[in-house]
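Right, one structure below, let's go through it.
Yeah, one chain of the complex is gone here, protein chain that is, but the others are all in their spots.
Right, chain A next:
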Amino acid sequence: MAGGSSINVLEQFELHPVLGGLGEALRFSQSPLYMIAAVCLVLAFLYFGMRPAAVVPGRLQAAAEVCYEFIHNMAVDTIGPEGAAFFPFIFTLFFFILAGNYIGLLPFSFTFTSHIAVTFAMAFMVFLLTVVVSLKVQGLRFFAHFMPDGASPFLAPLLIPIEILSFLSRPVSLSIRLFANMVAGHVMFDIFASFVVMLAGFGVVGDVFAIGPIAINVALMALELLVGVLQAYVFAILTCIYLREAVAH
């Protein structure tokens, strides 16, 4: 990452073809590779966790059950009884993002959630789902939400476009939040790691002072572990909130 005379902290986000000639031909970069890895990891966790299907769960089964119940409770508590129908979608979304964030923290790996194309695709999927569900549940009354209650009709030409834009900005803010958090975390790792390399150039004094940035990076790793799960949670809970509004009559 940070080496040589020039240090480019954004280099880690560049996409390169992987898997040799085959990857070159298919334009297969690290991003889809790590997505597949994340999906396999989550599926393996659930499969091997639930394989014993014991009444008294072992450690892995207990972990899998806790994950299941956590998301199930979140979906049902936030959305209401209809939330159970959206539970598989929210579960997938949460664990895909979580696995992506955590796999990205491993050295030499790639964080696919640090690309706005990926996060926006997910946010736009959520947005389309909420619109479709709203139209199905509420019908044309859905459009009445764009006019605030009790506002003067003279203000309608101003208020309705603002409400519509506010509604349209949801997927954008959802995707920017995840993307910016992941980029910021990984750029900070790189910057502090590059300080270590720079300080190492100053001889013994530099070696001693280089302990500082290393310690900061250790602390940053703890922070990133928190941010990784928090951002996955925020993404999932906001999806739930949007779906709650969609299913409300």
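Methods note: a contact is a pair of C-beta atoms (placed from the backbone, for glycine too) under 8 Å apart; a residue touches a chain by one contact, two chains touch by 3 or more; residues count from 1.
Everything that follows uses one rule, which is that contacts and distances are computed from a predicted model.
As stated in its UniProt record, the chain not included in the shown complex is "ATP synthase protein I", which appears among "Tripartite tricarboxylate transporter permease", "ATP synthase protein I", "2-oxoisovalerate dehydrogenase" or "Response regulator receiver domain-containing protein". Checked against the full complex, the candidates A:L129, A:A180 or A:I214 give a single residue touching the omitted chain, namely A:A180.
Residue A:V172 is the one among A:L60, A:M147 or A:V172 that touches the chain not shown.
Residues touching the missing chain, restricted to chain A, are 77-78, 161-163, 165-166, 168-170, 172-173, 176-177, 180-181, 230, 233-234, 237-238, 240-241, 244 (touch as defined at the top).
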